[in-house]
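Apart from one protein chain that is not included, each protein chain of the complex appears where it belongs.
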Amino acid sequence: MANTKTDEKLQKIAKDLLESGEVSLVIGYAKGSNPQRMRPLFITKPEEADKLSFNHHAVQDLAVFLKKPEVKKFGKIGIVVKGCDEKAVNALIQEYQLSRENIKIIGVECNGVIRQNLADKGETGVSESTVYDKCLICEEHTPVLYDFLVESEEPKLNLSGSVKPYAKIEELESMSADEKNAFWAKEFDKCIKCYACRQACPLCYCSRCIVEKNMPQWIDTNSEETGNAQWNLIRAYHLSGRCIGCGECERACPVNIPLMLINEKMARDINNMFGYKSGLDINAKPVFGVFSESDFNDFIK
Amino acid sequence: MSRIGVFVCWCGSNIAGTVDVEKVREEAAKIPGVVSALDYKYMCSDPGQNSLRNIIKEKNLTGVVLAACSPHMHENTFRKAAAKEGLNPYFVEIANIREQVSWVHEDKERATAKAVDLMKMMVEKVKRDKPIEDVRVPLNKKALVIGGGIAGIQAALDIANGGVEVILVEKEPSIGGRMIQLDETFPTLDCSSCIMTPKMVEANQHPNIKLYTYSEVEDISGYIGNFKVKIKKKARSVVEKDCTGCGECWNACPMHKNVKSEFNVQLSERTAIYVPFPQAVPLVPVLDRSVCLHFKKGGKCQKCYDACGPKCINFDLQDEIIEETVGAIVASTGYDLMDTSMYGEYGYGKYKDVISGLQFERLLSASGPTEGVIKRPSDGKTPQTIVFVQCVGSRDPEKGVPYCSKVCCMYTAKHAKLFAHKVHGSQSYVFYIDIRSTSKGYEEFVRGTMEQDGAIYLRGRVSKIYEDQGKLIVKGADTLSGNQVEIAADMVVLATGVIPKKGSDKLAQMLGISYDKYGFFTESHPKLRPAESSTAGIFLAGMAQGPRDIPESVVSGSAAASKILGLFSKNEYEVEGTIANVNEATCVACFYCQRVCAYNAISKKEIKDRSGKLIKVVANVNPGLCTGCGACVNACFSKSIDVKGFMDDQIYAEIKALAI
Partner (left out) sequence: MEDKDVKKEEHGAPKISGDNSNDPRIIAFVCNWCTYSGADLAGTSRMKYSDNVRVIKLPCTGRIDPLFIVEAFKKGAKGVLVSGCHPGDCHYTSGNYHSRRKYATFRDLLGYLGVDLDRVEFSWVSASEGNKWVSIINEFTDKIKSLPGKSTDIFTKK
C-alpha cells in the first residue's frame, strides 16, 4: 500500500530522531497483516522507520508501554500519540513517572478512530456512528502538547447530535439505588478478574497493585460478585481525577463490562466538583494532591 | 508469639456499675494470644499499676490492653508503667469502656457486649503493634532570627541571654523595625526611641548575637536541629568595621533632593549614601547603588569617598553569601501598611495632606521630617483641624481585608491626644465604627482623649474627601445623632490596615511553613501553640503572625525564645516515633504522599547500586518532621507507605474483630 503523507511525515520524524541519537527508541503504529488493525511498533534503528504508519484504525493507546521496565530502560523515547493518548503522557509526567526531557512527543492530529468491532466487519469510514464514544466528545483532536505535530489528512468529524455519546451515564444517574445496583451487579458478575483493564491502562503503573497486597487483603481476589465489585470500585476510585478517557480498559475487557460508563462519569463529576480535567497541563497539580478551603462540603453533617 | 495481658478496670462503680467487668475479663481469657486477664477496681492507682507491672514481668508480656477510661486520660500513665518494666510503651492499647460505654449506655447486657467487642478489637490491634522508638535528631544549638523589629530583637536577646548563639538577620540597613518609626507609644506615651534604642544597642553588642543588617535570607534547607541557611549580605559599599558613623559622607552626597526616604514614609528625601535615621544600629551608612551617581554615571562622582576620614567607602564591594547551620528559626518579619489609594473616595495619593497613620507618626517624631512639628505636607502650615478616619482597609471584605488591624483604635486616640498637646486650640475628629481598647489602661486612655483632650468621636464612616480652597472637606455620617456631617479639615489621617511584610509568602515557602490567605504565618495551633509554626523548629513572633501591639509582640518574641531554649536544653530533639515508613520495594515514586504531607516530611531518595547506577527513586520520610498523621497512607494507591501505631494490618484486624 502506498504511503500517505501522514505516514511519510511520521517516518521522517522518527528517522531523524533515531539518527541524531535524540532518542533510543520510537514507539509508533504499523500496519498489520489485517488491514483493519494497526499494531504497535518499537524501532531502535533509523532504517526501521519506514514501517511507521497512522490511520483511523490506530486505536491502541501506546502510552501504556511507557510504564514497562523493558521500555523505560531505553531512557530517551519518542512516541506517536493521538490527542487522547498524549494526555496519558502528560498525566505520567505530572506524576513523576516520566520526565519531559526524556520523551519526544510525536503528536498526530486525529479525527476519530473506528470501533474495532465495526472495523472487523469491514467498516472503513470515519463518522459519528462508526467511531468510539470518546471520539465524539474529544476536545484534543490536536494533542495539547507535542514536540512534533503531524497534521491529519482526514476530514473533521461531523457531529449532527443524533448520536449521544455515553448516553447510558445519564440514564444510570436517573435510576434508583436498587436499579443501579441491579445493573452493576449484572455487569460485575461477568468479571473474571483477568485484570486486562489494569494492564491496558497507561496510568495503572503501580509495581504492586492494591489487589496484590495481602497483608492485609483489602480487595478480595476471588472472582465472584462481591470480589468483582470491590476490584472495579477500587480501580475506578484510584483512576478518578487521573483517567484521561482513552477507553483501553473497556476495549481490553474480554467480557465487555462497560467500564467507560464509570470512568467518564467520574471524570465529569471530578470536573464539576473540583474544576479539574486530567492530562491537560503537565504543570498542574493533580486533583488529589491539593485542596481548597471551599471544597464541596454539602454531604458532610 | 503474642503474649498479651488484658486488664479490665472497674473504675469503682463508674464502669462496673453498667458493664459486667468480670464477663469482659472472662471473654478476654478466651482469646488466642491472651495469657493473662485481670480485673481490678482502680487500674490507675499505685497498686493497680504495680499489678500491671508485675504481670508484665511474670508473664513476659509482649503487649498490654487496658479496658478502662479514655486513652486521653491515662494512656501516658500506663505507657510509662509498661516502659518501667522494659516493655516498649507503644505496645499498650486502651479500650475505652467508660466515656464511650458505661457512661453513655444503659442496657447492661448490651453495654457489656460492646465492651467485649472493643476489648477484642484492641487485643487484635496490640498483637500487630510494631516497636516504636522515639526518634532522636541531633541539635545544632544556634538560632536564627529573621527580622529585627521589636519581636525579633526581644527573641534574639532572650535566646542570647539563655546562653545560646543567635544570628539576627535584618533586611533594612538598621534594626528597629516599625517601632523605631513611632513617636510615643500607647498607653503610657513612652518615647518609642527611648525604650527601643537600648534594646537595639544591646542586640548589637551582645556577645551571643551576630547581627547582619542590610541582609536577606536567600535559601533554607534542612529540618529541626539542622537548618542550612544561606544569608545574602548585600553590599553596603562601606567597610563596617572601619566606619565611625561621623556622617561626613552623607553630608557630602549631592543626591539630596531626589530620593524619597523610606523611613519617613516618603515625607522627606534622603541621600544616596545614607543611614535611615540618626539612631540607626549599626550606625553605618548604606550606598543605594540604584540612585548613586557613581554607579549610574560611569564612576566619576566620589564625593563621599573624598569626605570620608577613615577611607572606608569601597565601591567595589560585592554581595556576600554567608552559610550558617542553625537548630531553630524565629520568623518575625513584621508588617507593611496597605496601599489605600484604591479607596478613591479618601484621596490617598491624590491629596498631599491625606496621610497614613505611620506618616503621621513621622510628623510627630522629633527625628522626623519636620522635627516633631506637625506640618501639612502640602504647604508646611500647622493644621488646626485634623480628621482621623479609622478602619481604612480593615474590616472590609469587599475591597480591603476582612480582619481588624487591632492597633489603629489605640494609635488614633494617641494621635488625637498628641495633636491636642502639640497644637493648642486644635480640634480632632475621629470617625470610627467601634473602639477596641482592650488591654491595661487602654480604655482609660481613649476616654481621656475624648474627655480631657477634646477629640470629637463620630460613629460613622467617611463617604468622601475632596479639596476645596486649601481645605480638605470630609463628608461622613454620625450614626448616633443620625446626621450627615461635613468637616473642613487641614489634614486627614487614615488609620490604615496592616498586612504582612511584602515577600512574607516567599519567605514562608522557603521555610516550608504555612501562611494564611493574607500572608500571615499560621500557628501550629491557634490557641494552644501560638509560638510555633506548622514546621518543627520554626517559631513565630510579632506582627508576621497577625495584628498585635507592642506588649504582645514582645511577649511573642519571648515565647518563641523560651521554646527554643527548651528545645536546646537537651542535646537531641525527641520526636514521637509514630511515624510513616516507606516500603521501598513497592514504591513507584508518584509522590502523592509528598503532595499531601503538611509537614514537608517526604523527600526524594535515590537508590543506587554499588557502581553508582540508579536503580530506582522512592519516597523517603524524614523522621524529625513526620507527625504520624497518615495522610500519606491514604494518598498512596499501592499502599507502599504505612504509619506506625495505625498500620493498615492493625486497622484491618480491628474491623475484623468487630465482624458479625
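A and B are the chain letters, set down in written order, and residue numbers restart from 1 in every chain.
Keep in mind that, in the parts below, a residue touches a chain if its C-beta (ideal position, glycine included) is under 8 Å from a C-beta of that chain, and two chains touch if they have at least 3 such contacts.
In this text the structure is predicted, and so the values were computed from the model without any measurement.
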Subject >> Which residue of B:16, B:35, B:113 or B:404 touches the chain not shown here >> reply: B:113
**OP:** From the listed residues A:9, A:198, A:251 or A:265, report the one that touches the chain absent from this view.
**Re:** A:265
**OP:** Return the single residue from A:65, A:132 or A:188 that touches the missing chain.
**Re:** A:188
**OP:** State which residues belonging to chain A touch the missing partner chain.
**Re:** 172-173, 177-185, 188, 218-220, 225-226, 229-230, 232-234, 236-237, 240-241, 262, 265-266, 269-270, 273-274, 287-288, 291-293, 295-297, 299-301
**OP:** Identify the residues of chain B touching the omitted chain, counting contacts across the whole complex.
**Re:** 20, 23-24, 26-27, 30, 70-72, 96, 98-101, 103-107, 109-114, 116-118, 121, 514, 525, 534, 578, 596, 598-599, 627-631, 633-635, 643, 645-646, 651-652, 654-656, 658-660
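FYI, only the chains that are shown with their structure count from here on.
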Original post:
With chain centres defined as C-alpha means, what is the inter-centre distance between chain A and chain B in Å?
Top reply: 47
Original post:
What part of chain B is in contact with chain A in the complex they form?
Top reply: 585-586, 588-592, 595-596, 617, 635, 637-640, 648-649, 652-653
Original post:
Can you list the chain A residues touching chain B in their complex?
Top reply: 95-97, 205-210, 213, 215-216, 218, 238, 285-286, 288-290
